[in-house]
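The complex appears here without one of its protein chains, the remainder shown in place.
Going by the order they are written in, the chains are A and B; count residues from 1 in each one.
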Amino acid sequence: MMSVVPPVWTVTVLSFRTSLRGIRTLALAAFAAVPTLILLALVAARSAPGVLGNEAQTLFLILTLPVVVIVVMLILAVAQFRNEIDDDTLTYLASRSIPRGGIVVGKYLGSVAAASLLLVPAALAPVALAVAAGAAAPPAGVVGALVAMTVLACVAYGALFLLLGLLTSWALLYGLLLGFLWEELLRRLPGSVPHLTIAFYLRSLAADLVTAGPLSGFPTAVPTFDAVAGPVLAAVVFLAVAVAAIRYVELVPERTSA
Amino acid sequence: MTAVVEALGATKRYGEVLGLNGFTAQFGPGITGLVGPNGAGKSTFFRLLAGQLRPDAGTVTMLGHPAWGPSAFRRRVGYCPEHSAVFDWMTGEDFVTTLLRVDGYSRAEARERTQRALATVDLVDARHRRLRAYSKGMRQRIKIAQAIAHDPELLLLDEPLNGVDPVGRSRLLTLFGDLARSGHHLIVSSHVLYEIERLTSEIVMITNGRALAQGNVHQIRELISNRPHTIELTTSDPRALARALSEWEHVTAIEFPGPGRLTVLSRTPAEFYQRLPEVVVKSGIDVTGVRGADDNLDAVFRYLSGFG
Partner (left out) sequence: MSIAPPRYAAESIVRVGRGSRIAAIFEREVGARAGVGTWLVVAFAFLSNILVLLIRIVIFPSEPVGLSAFSTPYGGTLWPLEILLVTAATGAGSIAEDLASRSITLYLSRPIHLVDYLGGKAAGLAFWIGLVAMGPGVVAAIMAAALGGVSASIALSAILACVGLGLLATAFFTGLALALSAWTARALYAGVAIFGLILGLEISVLAIWGTTGNAQIPYLSVFVDLQNVAYYVFQSPGITSTYPGLSAVYVGAAGAFLILLTWLRLERVEVVGE
């Protein structure tokens, strides 16, 4: 039986290339650079170096993670299936011998890779800028935490939004509700309710990895293993549902003539 | 006949609209034309074959495999969709190569097959151009290229000549004929009947989601007994010939469409053709042309569908 890996790899590369082309990529990169631009504004306003260092991390927590990552992932992940179904180009992949689940996995890997390429530098740039402007080197674990949180966010949100894009043409609305309302509102509720959000685990990871500064201040952190396992498990579940669902989903635009 | 593609009571609904309504047909080896007017269900059937749609009832099988199900057998199938959407940002070469690699071919083999496919559809010169710069005819040809590049046993071609110029059409029709002669099976859909007639006389007619008729177009015509056959004759003395022919019981009507021409309606054309030489010899009337005016797909379709 022919290996399924090379076709899945081809779909991954195709998805990666599709995700990183055109004006859309420039717009996403510009949006991802907003935290860096804000820090640049603070540098220009001659803020104290100590303030810059903390601001760089705070911007990640209040802007990069809850807004920039969600926006970028929502666009890239939903587009994997929704755009191709609407454009009727998915037919070329679906009519090939690659298993449908392989298409899901390939598109997921490609979109996560593309998003990580855009977002990891965007997450690190403010910290680097702060250091360049005279701030002290960030505390131990900050760089690792930023990278880990960003990649894990791409992994988890990517799977969720990919699933939405596959299942419904209302993926945008549901993605906005889940990404901005669910994640932000439930995270602030007491008890175990925040455990139902991906953001809870990401912030816990920061609190586990970083010993000082804004990133370390999450009050109800869970162990590092749980903080990583949570988003990964969520991604695995969403992806498994997508792999199962694509066997039953009809991959045609909503309006189809006979 | 072993069916290459078989539909048994295939039904597909779009809300309240029936795209296919208990469609039953067998598509045998060689080229089979799927003909029907716009909205008949041709593209719906192709989408069922391509695995994009699931039948709400009935079954659709290709090469012995259900069309909606595991996809490993699709390496033996090539599909050229009706719509012209492609990955605009890719070059023609990139487009075909990538899809071959999705089928599991190595990079080197995919490139080699791509070059052959592009040469077949005469797009070698345009292979480095992005698809967004392709004309409609070029897009049609690149779609055919990706459908044939992996040398599939079965080709599903949904309106393959849409937007192609006359020279291109002729080349593609020749290509399809060559593919059939080399052992491939083709199902070609079109609402332009004379194109299908050039390719094959084996047809499946579809209208309103149902199969109207299938088989050899001439045999189908024979079965349409409530429509006398129209035979056009060119002769030096139409009226004299008409007097002779009017005595035949199976001749139901005679018309004089113009000087030197005669149109005869006959219930039994076989008998007509058999007895005509006898009349010509006895009467001494010159008959310089005889043509079955409605022994063709267009007439068959009009008679069966009620559109004519």
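Basically, contacts are C-beta pairs under 8 Å (C-beta built on N, C-alpha and C of every residue); 3 or more make two chains touch, one makes a residue touch a chain.
Bear in mind that the values here come from a model prediction, so they are computed numbers and not experimental data.
Screening A:Val4, A:Leu63, A:Val151 or A:Leu167 against the full complex identifies A:Leu63 as the residue touching the chain left out. The chain that is not drawn here is touched, among residues A:Val131, A:Leu172 or A:Ala245, by A:Leu172. Of B:Thr11, B:Ser84 or B:Thr268, it is B:Ser84 that touches the chain left out of the display.
Note that of A:Val4, A:Val71 or A:Val147, the residue touching the chain absent from this view is A:Val71. Residue A:Ala79 is the one among A:Leu14, A:Ala79, A:Leu129 or A:Ala199 that touches the chain not shown.
Contact residues of subunit A toward the unshown chain are 24, 27, 31, 34-35, 38, 41-42, 45, 47, 51, 55, 58-59, 62-63, 67-68, 71, 74-75, 78-79, 82-83, 170-173, 175-177, 180-181.
Definition applied: only the chains that are shown with their structure count from here on.
Remark: subunit B residues 14, 17, 19-20, 39-44, 47, 50-54, 70-75, 77, 79, 81, 83, 85-87, 89, 98-99, 101-104, 106, 146, 209 touch subunit A in the complex.
For subunit A in complex with subunit B, the touching residues are 1-3, 6-7, 10-11, 14, 18, 21-22, 87-89, 91-100, 248, 250-252, 256-258.
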